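Structure first, then comments.
Note that one protein chain is taken out, while the other chains of the complex remain in position.
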Amino acid sequence: MEQPQTPLTPLSYIPSEIACAQDYEALAHQFIEPKRLAYIEGGSGHDRTLQLNRDAFQKWGIIPRPFADMAHATTALTLGSHALEHPFLLAPVAYQKLVHPNAELATAQAAAATDTTMVSSTLSSVTMEDIAEHSGAMRWFQLYLQPDEQNTTELVIRAVKSDYQAIVVTVDAAVQSPSIRVLRAGFVMPNEITAANLESQFQKPHEGVSKSRIFSDYMVSAPTFARLEKLIRECPLPVIIKGVLSPQDAAALHDLGAAGIVVSNHGGRTLDGTPASLDLLPAIRDAVGDRFPVLLDSGIRSGSDAFKAIALGADAVLIGRLQVYALSVAGALGVAHMLKLLREEFELCMAMTGCQSVTAIRSTTLHSVMRASC
Amino acid sequence: MEQPQTPLTPLSYIPSEIACAQDYEALAHQFIEPKRLAYIEGGSGHDRTLQLNRDAFQKWGIIPRPFADMAHATTALTLGSHALEHPFLLAPVAYQKLVHPNAELATAQAAAATDTTMVSSTLSSVTMEDIAEHSGAMRWFQLYLQPDEQNTTELVIRAVKSDYQAIVVTVDAAVQSPSIRVLRAGFVMPNEITAANLESQFQKPHEGVSKSRIFSDYMVSAPTFARLEKLIRECPLPVIIKGVLSPQDAAALHDLGAAGIVVSNHGGRTLDGTPASLDLLPAIRDAVGDRFPVLLDSGIRSGSDAFKAIALGADAVLIGRLQVYALSVAGALGVAHMLKLLREEFELCMAMTGCQSVTAIRSTTLHSVMRASC
Amino acid sequence: MEQPQTPLTPLSYIPSEIACAQDYEALAHQFIEPKRLAYIEGGSGHDRTLQLNRDAFQKWGIIPRPFADMAHATTALTLGSHALEHPFLLAPVAYQKLVHPNAELATAQAAAATDTTMVSSTLSSVTMEDIAEHSGAMRWFQLYLQPDEQNTTELVIRAVKSDYQAIVVTVDAAVQSPSIRVLRAGFVMPNEITAANLESQFQKPHEGVSKSRIFSDYMVSAPTFARLEKLIRECPLPVIIKGVLSPQDAAALHDLGAAGIVVSNHGGRTLDGTPASLDLLPAIRDAVGDRFPVLLDSGIRSGSDAFKAIALGADAVLIGRLQVYALSVAGALGVAHMLKLLREEFELCMAMTGCQSVTAIRSTTLHSVMRASC
Partner (left out) sequence: MEQPQTPLTPLSYIPSEIACAQDYEALAHQFIEPKRLAYIEGGSGHDRTLQLNRDAFQKWGIIPRPFADMAHATTALTLGSHALEHPFLLAPVAYQKLVHPNAELATAQAAAATDTTMVSSTLSSVTMEDIAEHSGAMRWFQLYLQPDEQNTTELVIRAVKSDYQAIVVTVDAAVQSPSIRVLRAGFVMPNEITAANLESQFQKPHEGVSKSRIFSDYMVSAPTFARLEKLIRECPLPVIIKGVLSPQDAAALHDLGAAGIVVSNHGGRTLDGTPASLDLLPAIRDAVGDRFPVLLDSGIRSGSDAFKAIALGADAVLIGRLQVYALSVAGALGVAHMLKLLREEFELCMAMTGCQSVTAIRSTTLHSVMRASC
């Protein structure tokens, strides 16, 4: 029988082997306990979508145009009513205590140190109030619709009180196709790690009318347009919808009054076989027009990935797994360093393509790259 | 010299490592004797079509549209004159005693327990009468045209007497390209396993007029349109034709009065190099119109595969190899469990795409997925 | 240092592990001395064209249409003025003593036994007169233009005297890109193996006007249209041109009076990076019209490969490497058996697609097959 492997203790310095943001991925394997790593790394099913997400960025090449004057170039942008220093946000990632004792509080400190907007998860392992205290001025709250609508309302009220500036409703996780890798690894959530925001709440028992267990489960928290419209109408904050992959749905959400959308397949964690977020982005941008805020996540591992996403229609991108990997290696310092590397990689792409602003990237033409052989 | 490997005894419980229907495939390697496994697993020739069948499903991605109300969703459908609870049928698979002592009787019990239509093979290792006794209300009989037409008629009469509700004529196996893998493995059918339905019948000697052995063999049981038309005219049950891959042939069979077709390359077991069934499906659906029953087999290993087949033009799908694998692992219980998993995987796709009925899936648009690199 | 491996002695029976014609390829590795095998197996350069030749057949799938009456089906065809029993010819392969003591005489016996036309090489290791004595009625002579035109004429005269029925001029080997594999293996032609037809002839020294060694070498035996036209005009036998890959050249040769062409890249042995013969075939057929004899070689390893070549525009195919492999394993018996297997594999494709004649295959539509992932 295999011995359980003891992960390394998080560092209080930047390890010298990190040459690019993505290097945190390989290094994190030494800092995260194997079953937890399977949970974090794995996609749903057989990881097909996980691979497609990465692969989608390889299909596009950036054409250098190194002749521009970059003296006044900037990465700053505005996203609806928000001004951002750069187009990287920290994606909502649940249960960060799995990889670092300081958990979301460390992440919040890194966000503050790098002018980064953190999107705090409903399922964070510390409360949103604690996160708010440790973070800088920029933070959004990610919301799962709760079986009991009253509980949903309470979460929104708490977010408003703690000065979160937007609500991000995740719609693609009402039921999830399990990760075969996680099932095989035998991961179960440790008792001491809980969804801190939800501790006083209890999920109602299922009462679906369908004979199907799947269909009944689904209805308990299904994000129907009716529910979303009510939330948008009643919520004092801008409401952004996360998990949109269909151009028709994107247009409908725009018309419903959403403040923006996140094109996302949940990092390949919902339905295996879903196409890459990036592949669906251009049609979605076409469907909602040039000015509607569109963010993207799923598969970003470098500044050039972000550059490609923006060239194909995104305004900004969310960073999920790299956030957790950097957190596991070196806590707040790791996350801040990872964000600094991403930003420099991104600036390099801007300089090499002569893009003096993030907006200019949108009119950059990428080159379709296809390999001939294996 | 390699020791012959002793397969495990079938279980009487569901093994905990099964996380999805396809997991029965890997597990079955421990429960089926290697030479028999080669016979079951192998395709014709060098398994090229076998691989194409699997690969065809990877070319398509499902786009989540998670906003629908699924409270009244259902997997039920009608197929010609038949009402089905769900679009999974058990494909005709010969000689099931090869993998489990209860053989087709166990399969029949699983079909009954899960409201599944079983298509019983001409080459079953127990008689169709015994199968009928053990199964529920839904069963079809698969027919190979016999060298002696009288024998064909007798098989149909027996099927009618045992309340089979349709005849499925397999047309793509008059001659078969041998499986190189099976020839290498040295598989021969054990003496104690026989085609129970045919025990009193003897194949007539070949009397072809052609100098070619292949052409002569072929004519002994060739499913010419003339023979099929006669069968359709005389048979009191609906006649479905299995093994159709050409749009022109599909249209001709529709005009001939067939009750439906099965788009199939026999799981890659006839002519190596035949394209995937799934790749040929859309053109066939176009050729026969929206209302003609079209089933598909060859390559289905998950509920999302079935969802894709239906989105591309099928009404329902047949499950072949997974049936045998689940049977080998845990008999009737295994087959029933495998069918339950398939159905739940399928329901998950419906919920995530907002399809409230099987019919609605047909208007779902899949996304073409192509990887950029290896 | 590695021990030289001793190849097995040729068999006088058919080994039981041969399940298809291509199986002779793997088995031959035990019967041919490694350096000689490198020479026979290797393509020019890095074997890129060699791989493309094989791969080209994988791009096409055959769609079964198993409903035809094959009682009077036949593989016979006419090719210009020649009547063939089936569309397989034995390609000219040099120096067959490298793999079997009976060499081309064994091959000729196999050709006679299977109603196959043998194309005897200028570089055969026994004389064309000896081959003629051992073969049946059907034989063609492959000709390399000699540095001294007088020698070319003498070879043609000898072929006419020995009742060869056509001259096949190979045009793609005036200079050859060396096989890296052969150079690495250190193969040199053994002293006892010689070009028996040329023993009395001596190649003239190079006298090119160009400063370039390559260009000078090339001109010594370059098959210019002027030389070919003269040969066609003066030769009493039909002249077929082998090594044609350009549609323009094919049309020009048709107009020049050639009796046919062989679309060939010399089995990948001339210029590495040349496309597959099969890929260029359809455009060539378009360029020469339906009735001009077009043969194909390079990459055929099965009856279904031949079927595909004919469906894409060929009248018949030449078998090169499989001929040598079968010869090495079991001499005349092996070659005859290999041809029988090819023919049966081919007949199976005809039966499964309802093609009652070779001509009917030309109007068969193949299905383009592309894999999605690796």
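Think of it as A, B and C in the order they're written, each chain with its own count starting at 1.
One rule holds for everything that comes next: a residue touches a chain if its C-beta (ideal position, glycine included) is under 8 Å from a C-beta of that chain, and two chains touch if they have at least 3 such contacts.
In this text, all values refer to a predicted model and were calculated from it rather than measured experimentally.
K.L.:
Which shown chains does the chain we cannot see touch?
P.N.:
A, C
K.L.:
Can you work out which residue in C:D23, C:E104, C:D172 or C:D305 touches the chain that's missing from view?
P.N.:
C:D172
K.L.:
Among C:P101, C:P190 or C:G273, exactly one should touch the missing chain; which is it?
P.N.:
C:G273
K.L.:
Check each of C:A71, C:A113 or C:I180 against the chain that is not shown and name the one that touches it.
P.N.:
The one listed residue touching the chain not shown is C:I180.
K.L.:
Hey, which chain A residues sit against the chain that's not shown?
P.N.:
Residues of chain A in contact with the hidden chain: 17, 19-20, 23, 58, 60-75, 302, 304, 308, 344-345, 347-352, 367, 369, 371-374.
K.L.:
Even though one chain is hidden, which residues of chain C still touch it in the full complex?
P.N.:
45, 48-49, 51-52, 55-56, 58-59, 171-172, 174-175, 177-178, 180, 183-184, 208-210, 212-215, 218-219, 222-225, 228, 243, 245-246, 248-249, 252, 265, 270-275, 279-280, 369-371, 374
As a convention for this text, only the chains that are shown with their structure count from here on.
K.L.:
Draw the chains as points, connect those that touch, then say whether the picture is a line, ring, star, complete or other.
P.N.:
Per interface graph, the chains form a line.
K.L.:
By CA centroid distance, what chain is farthest from chain C?
P.N.:
A
K.L.:
Would you mind listing the residues of chain B that make contact with two or more other chains?
P.N.:
58, 369, 371, 374, in rising order.
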